[in-house]
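Heads up, one of the protein chains got dropped from this complex, but the rest are sitting where they should.
Think of it as A, B, C and D in the order they're written, each chain with its own count starting at 1.
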Amino acid sequence: MLKRFFDSDLVYSFTRSPVTILAGLVTVLYFLASIFAGFVAPHNPFDMASLDIMDSFIPPVWEVDGDPRFLLGTDDLGRGILSTIIHGSRISLFIGFSSVIFSLVLGVGLGLVSGFLGGKLDAFIMRVAEIQLSFPAILIALLINGVLRGILPVGQQSNLAYYVLILSIGVSGWVQYARTVRGSTMVERNKEYVQSARVIGIHPLLIMWRHILPNVMGPILVIATIHLAVAVISEATLSFLGVGVPPTEPSLGTLIRIGNDFLFSGEWWITIFPGLALAILVLAVNLLGDWLRDVLNPKLR
Amino acid sequence: AKTFRWAFQGDAQSLDPHSLNETFTLGLLGNVYEGLVRRDADLKIIPALAAEWQVVEPTRWRFKLRQGVTFHNGNKFNADDVLFSYGRAKMEGSDLTKCMATVKEVLKVDEYTVDFVTTTANPILTAEWSSCYIMDKEWSESNGAGSPTSVTEGKENHATRHANGTGPFVVVSRETDVKTVLKPNKHWWDTAQHNLTEVIFTPIGSDATRVAALLSGEIDMMYPVPVQDIQRVNSNEGTSAMLGPELRTIFLGMDQARDELLYSNVKGKNPFKDVRVREAFMLGINIEAIKKKVMRNLSAPAALMISPSLFTHSGQFSRPAYNPDRAKELLADAGYPEGFEVGMDCPNNRYVNDEKICQAVVAMLAKVGVKVNLLAQPKAQYFAKVLRPKWDTSFYLLGWTPGSFDSWNVLYNILGGPSEDGRGKFNLTGYSNARVDELTDKILVTTDAAKRDEMIREAYQITVDEHAYLPLHQQGLAWSKKDSVSLKQRADNQFMIYHVNLN
Amino acid sequence: MSVPLLQINNLSIEFNTRRGNLVAVEDISFEVAEGEIFGIVGESGAGKSLTGKAIIGLLEAPGRISGGKILLNNERIDNLPYEQMRRLRGKSIGMVFQDPLTSLNPLYTIGRQLIETIQTHTNHTATQAKNRALELLREVGIPAAEKRIDQFPHQFSGGMRQRVVIALALCVNPKLIIADEPTTALDVSIQAQILTLLKNLCRKHGTAVILITHDMGVIAETANRVAVMYAGKIAEIGPVREVVQNPQHPYAQGLMASIPVIGRKMKYLAQIDGSMPRIAERPSGCAFHPRCPHAIELCNKQIPELLNKGKTKAACLLFRNGNP
Amino acid sequence: MAAFIIRRLFQSLIVMFFVAFVAFTMFRYVGDPVNQMVGIDTSLVQREALRERLGLNDPFIMQFGRFVLKALSGDFGISYQHKRPVTEMLLERFPATLELSLVSAIFSLLVGIPMGVYTGLHRYGWLSRFFMMFSLIGISLPTFLIGILLIFLFAVQLQWLPSFGRGTVIEIGGWRTGFLTISGLKALIMPAITLGLFQLTLIMRLVRAEMLEVLLTDYIKFARARGLSNKAIHFGHALKNTMVPVITITGLQIGSILAFAIITETVFQWPGMGLMFLQSIQNVDIPIMAAYLMMIAFFFVLINLVVDLLYYVVDPRLRVDAVKAHG
Partner (left out) sequence: MSSETPLLKVDAVQRFFDVSKPWLNRVLANEPKLLLKAVDDISFSIRKGETFSLVGESGCGKSTVARLIVGLYPTSSGSIEFEGTDFSTLSKRNQMAPLRRRMTMIFQDPYTSLNPRWRVRDIIAEPIRAFGLTNTGGISGSRLQIFNRVAELLEQVGLSAADGDKYPHEFSGGQCQRISIARALASEPDFIVCDEPTSALDVSVQAQILNLMKNLQRELELTYLFISHDLAVVYHVSDNIGVMYLGRLCEIADKETLFTNPRHPYTRMLFNAIPDINMSGKERIPVSGEVPNPIEPPSGCTFHPRCPIANERCKRERPELQIVDSHSQVACHAIEEKRNMEVHFI
């Protein structure tokens, strides 16, 4: 099994592309750093009691006033930039990842049902998808965000900010999955292996789950990878526009927004490092997605 | 031609002088409209449309109006306009009812004389009048702007985008949130001290963009300068920042009215009712660090709830030094050795670095064991949440400028025990002290300055001892301009264009 | 004897893949005379289409001609620069693909596609080209050509479309047409029509045809000579009648025997066990030897050459000494 | 054809109705409208009276009906904050957004399509690889960051271009255009690039992918076999076939350009609808939010209609329901 995996075209084309290997490494690094943020980050920027405002605005170590405690300097609250980036990536990735999962589950589910059963339900789901497609994701996220914030009790908002974001970014992304899955499901549905499962009376839900789902997941993987990058950017944008996570537990986008105020005043590191971190993360994920898209697209081989 | 371009972070929300009691809106309108009185660059009340006035009896003031003044459209200014304008300020939909606060009625004595009859003696009647502007009765009524904007009618009030004042500038064109063009009023009754031929005002919301616009020379002046960019503006060739003290006091309020705090893990009791807790909060906040790091020295740590420049005896009060250890002790004494949890409300686009101050406070209180859950929101949502009637807060940050520049305003609105008649309307802590209220009432009617100041001092002393509030600082003013521009900076953060000269 | 129209000498086609160089077509040679219909049969993957594509210069990367020569009218065409080869295509060599549904650009009328091709290779004016197009449509048996010329491909039925495709291939009277399974996608009754049409047209214009198919019946009926391909090599080549009725190569024999024939009663069909090896798994020596009932020891070592056997040539070691 | 248009119109109506519903729900349930309208001075009794007068106590259906009727006549009420009719305000802002969106759309198409064609045709050329890398970076950098960097470079450091606003505009029949003045055109450059960059990369990648796919089709192979020139094949046959999905996606993209303008307008202080929308979100100025939403929806529906018709023109097979989902 393992041997077969390493022998596959996927691995082969991976090992042949240095850029992709680099992108893969970077992505893995981000994920690991995020998962083990508590161990990796030199400080815990969320622990208010450990912050000292007198440590704020320290430049990176290599600058004249640098402080060895803070490799990349500190921000306006005295949080180490490196630590906030690590924890911020964790939040960005968490929100990005969760929204992708949310979109994926919702979209794949609806797409499967829609494509397999067809008929009125299909028409309805696709109409809804079309309406939603009328609005760019960021607008939908803004609106859902706004509405949720309006509905939720105010006191709960910062606690629920993550979930609000996940929901708004997640909901704005399911259409692509649904349409793709629906398309491939409609192709798969007519394939003979599905027919032969129907001939022996397997329940439609089981057919969808066991037969069709594994066969439509290829493109989904590609979409999900690229969607992860989009979701991370969406989160950053929402946070930049001020409707994202609270600045006490900042994501990369919030960090950029905070730092943006200091761009002209010379404290460039507060915005540039998180900006770089975001760009590199998204770039790496996009590179992976691009590569996957090319590898998994049998037509282009 | 001397065209002066300037920017502010927002736009005046309306040109109707009675629609909104908001510093910038009224400040901008102060260049177009005028009141009976106005303030000079040092904020002293000086005559404007009223040439002189006297207190005929304690509750009757007589104003002699300036003659020969015309509105921008050429209409003559007279007593009818005064009566009309003050009446309009009292109508539903007006946000400037303060103009009529203690006024019972306004009487026309002759074409150029008006009497104001007050309910009680009010020595500071004119103090808040510098922003009570006079409109042209004929123009307003013939244009259907007889009353301030009423949203319910579903129609736009003509005065929202058109102005017809007596002031030094005339509105040439206006695109809301984009651009407002003014030109000098050639027929102004006063002698112009500026040398401008055109004024272009642009709101620029983004701090960075606003700074960039100044640095790149696209505008001549802008405010506020984000504190962190002051240095940059100064170091840039040809531009500099103008710093100065502002009158607004930023403070924290602690709920002492409810029996159980909102958004807290302490159930069944209210820690803030214990003066030791309030003192602990006071001692636990390192105001100097906030000054240095958050405000970049552009703030004056406060001991009182009023700017020192507005109260003669303020030198007698001093702020206790930062002492986190003592704060912890006090909390332990009060029965919270492990601290407690409380929710905090904070605006994020109202005051200078408001949200950052709150974050710093959160971090500092965390050090003495209090876990503060911060909710920072745009001002619209923030005010809707914390102010009455919703009054949904137990710990909050607010700023206050006494419009009259007088302590009575603070004592009545902020420190006074909340009551139906309007006292303590902005006292969201529910703090109430009978002696303070009694003193406040007396202060209003006392004309002897020394006695009055002493009573004010006593009232402040009580509230300071009881740690009724937690004053933080007076934020600084930060304007910036090209070096080629000269202008005067007023401590109330109102920008009077008739002081501008372009070289 | 005059020079044949097309000569293939020792043609090999390779794929450079990560699993090494895969030789898809190996050392094949044949000739096509003017006006002749030359059939290529073989199982799927035998290399028939690649051979066709190589002749017209349309091999796609990573495939490439790795050896041998292709001569058209005695001139090499396998190493021509792109532009020169392009001019040859359509003009000297035409091609018909398997699927008429997808061979035509759906966005253009068939008239436009015809005229475009005609004008690429001749200097006809627009009207001349259009007249020629109409003529062609009539020739391939499309009724009401004047009307149909302005229609889009989707308005034609499958059989009609294949007629249009043939018209496109015949546009400027090429000397050679390569027809790669021209009837596989069509209905049984239409297949016969198209084959007849192709045959008659080529006879009329003296066009030679390379007819690629896996249907022995089609070859038997249409072609003059045939090559049977197996795993990238020619197993047997010769006049159709000989190959069909008296095959020599064990593979050709097995192949012929496994075709069910109406009227021939038998309980079981003759069968060759196993299947043609995939390109990467071709055995050493004669590629057929693992399935060959007559295989001898030498077969897995030595690659057999085409040898005269009766009226055909077959590549089998059994014929080394002239006898099986 | 008629059926197709009617069905499209009908669908558009449903979309608009749905959006109206969302907008109205926002209106009603995000924040208390009364709170937004009155000053702090207003008493509870007055508030209740106002509530009654505004019909906020009526049943949901009635309120919604009223909302739709008013919306049909172009009335979205009065901005809470500016006290002006929202429709008028939006229309005032509309030229700015439209000019910006138009220019960036044209920019992204004019640059994106040739780049896509090039990278599709020369899949392994170094320039293609460069373009692909560039496009990835374009997709990976958030719009706001690009805008900030541009300002920093071209306005602050080099002082070539204005950092904000539209420059001088000229009013022609109620339409304020920045196209007619030098300063207006200069002011347009950076925002248009910022806004268009993302779309450009998307379009480029889309065209490339379509191109690659089309180049593999049988009819392209057949066209080669007919000896057509590369030019005829690539630009006559391949490009036209890629246009079918490209038009669709471009339509969608123009819709999103309108919405992405929110970010660009914020960064560049561009006086368009997006800026107003964001300000209205911050101020919970629901009438503006609702009207903006409806307006965007309307434009989207309009663009889609046009796109569908174009599709119809380009593709004789009329595959209206074969719109593919693209990434």
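Of note:
The rule is simple: a contact is a pair of C-beta atoms (placed from the backbone, for glycine too) under 8 Å apart; a residue touches a chain by one contact, two chains touch by 3 or more.
Just so it is clear, the model here is predicted, and its values are computed rather than measured.
Of the options C:160, C:237 or C:286, the residue whose C-beta touches the omitted chain is C:160. If you put the hidden chain back, the residue from C:146, C:187 or C:297 that touches it is C:187.
Residues 43-44, 157, 159-160, 187-193, 195-196, 214-218, 220-222, 240-241, 244-245, 254-255, 258-263, 266-273, 275-276, 278 are the ones on chain C that touch the missing chain. Interface residues of chain A facing the missing partner chain: 191-193, 195-202, 211, 214-215. Residues of chain D that touch the chain left out of view are 2-4, 6-7.
In the analysis below, only the chains that are shown with their structure count from here on.
More C-beta pairs in contact connect the chains of A-D than those of the other pair, out of C-D and A-D.
Averaged C-alpha coordinates put the centre of chain B at 91 Å from the centre of chain C. Spacing of chain A relative to chain D, judged by their CA centroids, is 23 angstrom. Among all residues of chain D, those that touch two or more other chains are 31, 148, 152, 156, 266, 282, 284.
Considering their complex, residues 207-208, 211-212, 215, 226, 228-232, 262-263, 286, 289-290, 292-294, 343, 348, 355-356, 359-360, 362-367, 369, 371-378, 381, 385, 392 of chain B touch chain A.
Against chain D, in their complex, chain A makes its touches with residues 127, 130-131, 133-136, 138-139, 142-143, 146-147, 149-151, 175-176, 179-180, 183, 222-223, 226, 229, 233, 236-237, 240-243, 253, 256, 260, 263-264, 275, 278-279, 282-283, 286-287, 290, 293, 299-300. Within the complex, the chain D residues that touch chain B are 31-32, 35-37, 39-41, 44, 46-47, 50, 53-54, 75, 77-78, 80-85, 88-89, 92, 148, 151-152, 155-156, 159, 162-166, 266-269, 271, 275-276, 279, 282-284.
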